[in-house]
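Left out: one protein chain. Kept in place: all the others.
What follows is chain A.
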Amino acid sequence: MISKSLRQNRFQFQKTFRLFSTLQSPTEQDFQELVKRAPSSLVVNHWEELEKYNKDWTGNYSGKSRIVCRPNSTKEVSSILEYCNERKIGVVPQAGNTGVVGGSIPIGDEVILSIEKLNQIHSFDGINGIVQCDAGVVLQTLQEKVAAWDALVPIDLGAKGTCMIGGNIATNAGGQYYYRFGSIHSNIIGLEVVLADGTILDLMSTNRKDNTGYDLKHLFVGSEGTLGVVTKVALNCPRLPSSRNVAFLACDSFQSVCETLAKAKEHLGEVLAAFEFMDKAVLDQVATEKRIPLLNDNGENYDFYVLVETQGSNEDHDMQKLELFLESTMESSQAVDGILAQDMKQVLDIWEIRESCNPIIKSKGYNYKYDISLPLDCYYDIANVMRDRLSKFPTVEVVNWGHVIDGNLHLNIIDKGEFKVREEVKELIEPFVFEYTISKKGSISAEHGLGQCKNEYLGKYAKDAATVAVMKNLKQSFDPNGILNPSKFLPSL
């Protein structure tokens, strides 16, 4: 009977074994050649100097890469990949490095390919609402640029100041407006990708409708850098709404949250843009650093909070709908209290509370993070189940928030005051959370992806054998030498 920790070590060993059995470690000559092909690259003798690229922000993953290639153009990307493919050197594409599953952190000394210098915005077609830009444009920069053209980028996340659009595409990032604008799949009009052997695949287009052949760009969306490196993007940008309103509501049960959601869809209709939820546990943590503007009569946080946003083209029309919705939820006590932002500053302050959940709980202790999709009728049950399971650990707190309108829960378990994994805590969480999720026919990774964190679970907790086999064939076909993001995304066995 193999003990759990031995089993984990075996995975790690196999990962590394596989990594090094088919791929080469880059040598000094390799570094020189790569620098020739991409002169802005950084090569260092000690990996501490490349820490920013070798470590992720969660502190859970770190690599040993000694070179970060920073190509200036698609040609340079192609040249680097062509060389690495010939030499069978592993390459880890990296954008903003804001992921949570270690997808852009090397496992060994693979070469890091950063797209940070591919940062030009090429054009915006106002009539069609399509922006064309390089993959390394920071999301917030893109949002600000298209705002000047009265448009918006259809994704928005807390990491917008650092993440890059190419990374968002490679991970099929979700975010708070998924319900309103759809996924990246719905908004991607064109793509330019460089394949493992350096072939530049030009799938750039400004045609919204184009039924000519297999729609290859969708394969790259969410492929986490394992099929090719995204270098250019053509993205649908809806018109910036002239009316944007936010209400922050308090509910006393999760059932009420669901009823409020139903009311929101009924009354707000097409102007409903976002519907996020937070529980008392997470807001108690946020309250240690920020003022929560909605408290009960005892001056404490309510049990559940909901942030509702509307976006539309007519302020009066949206306000009318919003007031109907708010009156309706208050009258039937689905919402027991609430506030309505009276100006943009209040809109942004209320969003600040939602977006602070992640960074604030990170500062409190070690976070066991789970991003799962669940049916709404049991969405919050897991929180209480986990609280029971972990009740013998007084420093462990189960806090929750998420895009409830998409059925996506961010289940976070904080070990307060601890800053590393405790095996006795972890073994009560995993694989239970995954098994519970699939027993409810949910997804073990709603939007965060697989990276090096959950790739081994793909076959066991996500997809059946036939599906995984097809995925592996696809990978083999696009990247026969397996140089792109080795030992990630797909399971090793």
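Everything that follows uses one rule, which is that contacts are C-beta pairs under 8 Å (C-beta built on N, C-alpha and C of every residue); 3 or more make two chains touch, one makes a residue touch a chain; residues count from 1.
Note that contacts and distances are computed from a predicted model.
Novice: Can you pick, from "SSX family member 2 interacting protein", "ER membrane protein complex subunit 2", "Electron transfer flavoprotein subunit beta" or "Dynein regulatory complex protein 1", the UniProt protein name of the chain not displayed?
Specialist: Record says "Electron transfer flavoprotein subunit beta".
Novice: Consider the whole complex, including the chain that is not shown, and state which of A:278, A:335, A:383 or A:446 touches that chain.
Specialist: Of these options, the touching residue for the absent chain is A:335.
Novice: Quick one: which of A:126, A:182 or A:293 touches the chain that's been left out?
Specialist: Considering all chains, including the one not shown, the answer is A:293.
Novice: Of the listed residues A:23, A:274, A:307 or A:326, which contacts the missing chain in the full complex?
Specialist: The one listed residue touching the chain not shown is A:326.
Novice: Under the stated touch rule, tell me which residues of chain A contact the chain that is not displayed.
Specialist: Residues of chain A in touch with the missing chain: 147, 242-244, 247-249, 291, 293-294, 315, 326-327, 330, 335, 337-348.
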